[in-house]
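Removed from the display is one protein chain of the complex; every other protein chain stays in position.
Let's look at chain A:
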Amino acid sequence: MGKAVNVKERANPLAETLRLRLDEDQLTNCMRCGFCLPACPTFAETGIEAESPRGRIALMKAVADGIMEPDGAFEEQMNHCLGCRACEPACPAGVKYGQLIEQARDAIEDHKQHKPLVKAARHAAFKTVFPHQKRMKLVGRGLELYQKSGLRKVARSTGIMKLFPKHISDMEKILPEASGKGVLEKIGAYHPAKGEKIATAALFRGCIMDVLFTDTNIHTVDLLTAAGFDVVIPAAQNCCGALHAHSGEAEGARELARGNIRAFKEANVDYIVSNAGGCGAILTEYDHLLHEDPQWREDAAWFAGRVVDVSELLVRAGRSLNFGVPSAGPAPEGDPKVRITYQDSCHLRNVMKSADAPRVLMRQVEGAEFIEMKNADRCCGSAGIYNVTQPEMAGSILDHKMEHVEATQAQYLLTSNPGCLLQMKHGIEKEGLSGSMKAVHIVDFLHERLHERTE
């Protein structure tokens, strides 16, 4: 017989935390229509209801209602979600799934007894390194040393990397040249607009971006000034807190948010520009992150309202730029058009709602042919640190992604987020395509083709 549903006495402390922390309105708003299922990458991979947003919300609600105890499988399921949030635009009822999954993970993390090694690693990453840009630079400097000193050569030739799990050693291979110096140290804090000034934009440099992709930050500044923006880079800014929020470290994320709000409020700018969809998305949600903090609520809304992705700002408010064949390098032979395609950053698309702007820019590049990739709007499996924590699922998602990538026969695979970029580089390497295809940040691609305005 069907079981009657009783609310039991809760002996399980995690169940109680979940009940308190999960937003009951959001749980009720899910009407179980199932429209989110086709949008969900983990459902597409498995076809299993529990691996879908509707399934995960049903599990959360079952725990909150006392129908189910949050066991190990429950925790695992919450962590199996990529957090790509493709389900949110698909939801007729507007359920804020991203918030629910973060609330669930936050509750789980509060009760988690990590193994000592994992605990130390989490502490190091979330509390000691990410929050401090100077320490991030040290990591960058260390990585730079590793890569340049010959230690990398030693590590690779001795096969020491083989001691690490395959997915870690794979990632090591595709890490770009790291830098101990960030954008601020390299080019300074203030950059006036070329020509008449349209508005003032502050660059959000990001922690990983600034260590691994310093040049992309520099190129972002160049594009913005060329399009008519004064650019400032507030020195006191820190990590956005996205990885914290997605990994159940909500308080850590809030602390970082406060730091950033303070830094950008002082700079008093019209726009806060991000070139990483993953960072930009959480920046636009600082208002939600701090909505229970009366002291910060207003400033958080000020901040969130000004955040914009670089592509979106260029298209929406910038002077139009002239992109052509790169000024340096040999003239193309034969078919002069270079084929380019694009992998959406999930958070740029689903949270910042910016899917058109990058495509508008790519279509403006003379001498390039933009080819829309099938399922470009699907997560690539990178998803923050998902490819490290859930290598199996991430690997299977990447394999399917690479089939579509290959079908485009593009020479350039562009993205708008460092995590996606690394994952795409990894995919190209894995499929043995590195001879014919390059993964590049859209900003770098555009910058290389920017023809100076003749004014």
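Throughout what follows, a contact is a pair of C-beta atoms (placed from the backbone, for glycine too) under 8 Å apart; a residue touches a chain by one contact, two chains touch by 3 or more; residues count from 1.
In this text, contacts and distances are computed from a predicted model.
Candidate names were "Glycolate oxidase", "Alkylation response protein AidB-like acyl-CoA dehydrogenase", "Phosphoribosylformylglycinamidine synthase subunit PurL" or "Osmoprotectant transport system permease protein", and the UniProt protein name of the unshown chain is "Glycolate oxidase". Contact with the omitted chain, checked across A:L37, A:M171, A:A263 or A:V365, is made by A:L37. Contact with the undisplayed chain is limited, among A:E16, A:E49 or A:E172, to A:E49.
Remark: the residues of chain A touching the chain excluded from display are 1-3, 5, 25, 28-29, 31-35, 37-38, 47-50, 55, 58-59, 62, 67-69, 71, 73-74, 77, 92-94.
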